[in-house]
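The complex appears here without one of its protein chains, the remainder shown in place.
Lettered A, B and C in written order, each chain numbered from 1.
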Amino acid sequence: MTNRELKFFQAINEAIDQCMARDASVYIMGLGVPDPKGIFGTTLGLQQKYGSKRVMDMPLSENGMTGVAIGSALVGMRPVLTHQRMDFAILSLEEIVNQAAKWHYMFGGQMSVPMVIRMIIGRGWGQGSQHSQSLQAWFAHVPGLKVVMPATPYDAKGLLVASIEDNNPVIFIEHRWLYNITGHVPEETYRVPLGQANIIREGSDITIAATSHMTLEAMHAAAILAKENIRAEVIDIRTLNPLDDSLILESVRKTGHLVVADTGWKTVGFGGEIVARVAEKAFSYLKSPPRRLALPDCPTPTTPALAKHYYPRAVHIVATVRQMLGISADDAVPDEPADVPLDVPDMTFTGPF
Amino acid sequence: MTNRELKFFQAINEAIDQCMARDASVYIMGLGVPDPKGIFGTTLGLQQKYGSKRVMDMPLSENGMTGVAIGSALVGMRPVLTHQRMDFAILSLEEIVNQAAKWHYMFGGQMSVPMVIRMIIGRGWGQGSQHSQSLQAWFAHVPGLKVVMPATPYDAKGLLVASIEDNNPVIFIEHRWLYNITGHVPEETYRVPLGQANIIREGSDITIAATSHMTLEAMHAAAILAKENIRAEVIDIRTLNPLDDSLILESVRKTGHLVVADTGWKTVGFGGEIVARVAEKAFSYLKSPPRRLALPDCPTPTTPALAKHYYPRAVHIVATVRQMLGISADDAVPDEPADVPLDVPDMTFTGPF
Amino acid sequence: METMKPEILKRLYYQMLRIRMVEERIAELYPEQEMRCPVHLCIGQEAVAAGVCANLSRDDYALSNHRSHAHYLAKGGNLKAMIAELYGKVTGCSGGKGGSMHLVDISVGFLGATPIVGSTVAIAVGAALGTVMQDRHQVTAIFFGDATVEEGAFHESANFAALKKLPVIFVCENNLYSVQSPLSVRQPGNREIFEVAKGHGIASYQGDGNDVVQVYQIAKRAINRARKGGGPTFLEFKTYRWREHCGPNDDFNLGYRTESEVRDWQKRCPIKRLKESLLTDGILSNQDIEAMISDLKTEIEAAIVFAKESAFPDKRMLLEHIYAL
Partner (left out) sequence: METMKPEILKRLYYQMLRIRMVEERIAELYPEQEMRCPVHLCIGQEAVAAGVCANLSRDDYALSNHRSHAHYLAKGGNLKAMIAELYGKVTGCSGGKGGSMHLVDISVGFLGATPIVGSTVAIAVGAALGTVMQDRHQVTAIFFGDATVEEGAFHESANFAALKKLPVIFVCENNLYSVQSPLSVRQPGNREIFEVAKGHGIASYQGDGNDVVQVYQIAKRAINRARKGGGPTFLEFKTYRWREHCGPNDDFNLGYRTESEVRDWQKRCPIKRLKESLLTDGILSNQDIEAMISDLKTEIEAAIVFAKESAFPDKRMLLEHIYAL
């Protein structure tokens, strides 16, 4: 069974399924969770298996329902709350940040709020300014929250199981463009511990630390760079809060160069934290200024004509690395040929969502 | 009149008063705005002068009322929305971030949302985990928002006038411990342009960049350091978004050392952005690893016994600088003598708010 | 109920037909994958937009949500600019930056539509406040769906509108579903939606959203009242979405609703219904209708050609319009 392959969305589904089977206190709710599309397939079949009490649709009340999830957690349940877009969860920040994140601390450690809030981020197909935000920097800023961003099917399952079993509120961020990625996923229940980054490609010339879908772009970039004999080390950060920076620091001490690739905006974004940590803790090892690849500080445009210039991709990482290592003078990237659509994850995607 | 002195809260009040007198489209609303305490005095007398239509109390509906303010701005008004605590404004992030910040962009620049949202932050007197947060990092992360944090009465008036006259949503953050600070404030209407930092003390040995109340702590620290012939340059960042880093970069190129002192949490906080910019853009000038002084990544404890260890003060800045310059081995600070209350801005403060 | 002037009935029919034909054409063209943004069609719900907006003057305001094509068109929004926006072109009503979910036409008082459910309700109430503060006697209509009353923002807006007696018309198109979720999993069965608004002290009425005449007459009373300073009104219109929540297709196959349910509602097509009475009353002839249809075809094709031939925004526009000057 070691070569059992699943898609990312199936790995999520299996993690929820196995956690619900193991623990009757686990339940899942969210808009459309039981509907025929099953949140990109991640919740398909669950209501049939566990019933409508444990697999619930809900009113369009993100803030109130987050409070409801918290309250249920305080009396023994383990809710998994699901938002089809992170943008909608902005309505629930008060309950997440003032209540869930602090309940354990402000009552002196007597109670805890074991809950997972799944938030979906994405790119492309004209989602526009209000359906495309990647705000992990906000959540990673808040003590008491854990923030997880898996990039592979294996981690998706292992990190989600660990998140559901964790006794703290965990923001579990899924990128839509990962759902159809295939990878090895063991059938048995396993955990990928929260708070550990992962070296997914070893290298000695430069460190590329990435989050979520940018990890894939980083791997593409590393492959391209390898052809030029540049050996990039790629680190999948995986857990943004609490952040374990040891692997990144170690790697930079070895390579002397750092690029951070994140799915969010640049300014006061998550990438800045990695750069700051390295500047503080591995300063003397740096051979070049660290660099951030992130979204420009600009809302998301809807038209593909602008969106294609909005999202950093492997080619941008490559160009940045080349410049840092003095191979090219600037980090300019050729415009993509117009006939390659950059607003779909793969050619099977035909919109609208 | 060059030595006309006002307190910080009076400077805020005068800015609003003068803007309302000059422009009939300016109005102010918020919980308790017209009440006898007048938001720490900042709104006293305004309703008597401009009437209850332009100086409004409001329902306890932070999110809805933010949308209301936005809508009024779209049809020609210039609202000043006031929150007694930033923590309450968390309820309104959806309207602020999805709507106000993006309206200009997502409709192709046809409309704008000229509005100011005043948010009060603070420390001390057992405000606890939910009444003490300093979340400027969140707002500074969002393109389309402007974020301002004045530290002096002069800037409080000049920046608020500029904010009210600005055609974009401006998050105007006031620290309660600044309200009773006195300083020179000209009577005439003047503007301090948004997007410009300010060198408030020149020095050549180290750069201390600070926000809001931490600017005062930085000035205290600089004075102490001066006694040891350490000449610290203190920069008041003033506008966090859009961020003009030129003064900071220049200063670091001169001093080679950077300390950032911010009122918020450390991880993925605003300080990290300054450190990252300097690491990216002034890397070769840095003689020591840059350092951040910020809140520990921990909710605010209520008891003064713990709160006194929570907030960084001048002594911590001094200790950090000493360590960076190799004068002392570590950055430890002596515990304060128990008889000095650290949870009040000054001895006139007797609680409860 | 006052009897309806033939002119008005004709206009209502024309308006609904135009919306229907535009939407059906969008549905036909969408599979070309040149409109690369989510589209929420309102086929079946045209009567609400047509009946309400027929009572609004050009300088009254309207706002909407993700499903705004009908509201934009009924308020007088420019068709070419709308289609170009769906195609992501620089000639679009938002310069391509918005897409189907971000329509706007300030020149006719369509202040904007954005897709975060509930959010524009508060913004509409604020627009109404702004007009009152400036002593402008405009009415603001806000269109939204049945799920919107589940959002706190709706209630905060309703309370404030009632408190200040603002000239706002809350228009709720109750099409029984939120995406694929039926009302039964979202709201209690022992009360109607308009009763929730009534609880806030707002005059509230319920009507048949597939009867454009009824919509027109109920809306007329509410809008006249608002104009006279009588305060807000909440209108719930029961109607039905024929196509999938988002996208151009039918969706019986999904199984969240039955084909027969859809067919029953299609029998109650608001356009067919008015057409029949207009024909029997001799207000319109089949030839008149044929003429209307061919004129509309021409107009719509012209808009599509305009959109397709328009240029995409230039790369440098990406970083424009982040901040207003």
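Going forward, contacts are C-beta pairs under 8 Å (C-beta built on N, C-alpha and C of every residue); 3 or more make two chains touch, one makes a residue touch a chain.
As the structure is a prediction and not an experimental result, all values here were calculated from the model.
Q: Omitted chain: which shown chains does it touch?
A: The undisplayed chain, in the complete complex, is in contact with A, B, C.
Q: In the whole complex, not just what's shown, which of B:298, B:315 or B:333 touches the removed chain?
A: B:298
Q: Of the residues B:125, B:154 or B:179, I need the one that contacts the missing chain.
A: B:125
Q: For the chain not shown, which residue from A:20, A:55 or A:73 touches it across the whole complex?
A: Touching the chain that is not displayed is residue A:73.
Q: Give me the chain A residues in contact with the hidden chain, please.
A: Per the touch rule, chain A residues meeting the hidden chain are 25, 27, 53-54, 58-59, 61, 63-77, 94-95, 98-99, 103-114, 143-144, 146, 167-168, 242.
Q: Which chain C residues would touch the chain omitted from the figure, given the whole complex?
A: Residues touching the hidden chain, for chain C, are 150-156, 159, 162-163, 185-188, 190-191, 195-201.
Q: Where does chain B touch the missing chain, residue by residue?
A: Given the touch definition above, chain B has residues 31-32, 35-37, 56-61, 63-64, 87-88, 91, 125-131, 296-299, 301-306, 309-310, 335, 343, 350-353 touching the missing chain.
Just so it is clear, only the chains that are shown with their structure count from here on.
Q: Going by the average position of its CA atoms, which chain sits the greatest distance from chain A?
A: Between chain A and every other chain, the largest centroid distance is to C.
Q: Counting only Cα atoms for the centres, state how far chain A is from chain B in Å.
A: About 31 Å, centre to centre.
Q: Counting in whole Å, what is the centre-to-centre distance of chain B and chain C, each centre being its mean C-alpha position?
A: Chain B and chain C have C-alpha centres separated by 42 Å.
Q: List the centre-to-centre spacing of chain A and chain C in whole Å, with centres computed as mean CA coordinates.
A: 36
Q: Listing for chain A: what residues touch at least two other chains?
A: Each of 63, 87, 91, 128-130, 297-299, 301-302 in chain A touches at least two other chains.
Q: Would you give the residues of chain C that are in contact with at least 2 other chains, written as numbers and ranges?
A: 92, 94, 96-98, 102, 114, 116, 152-153, 322
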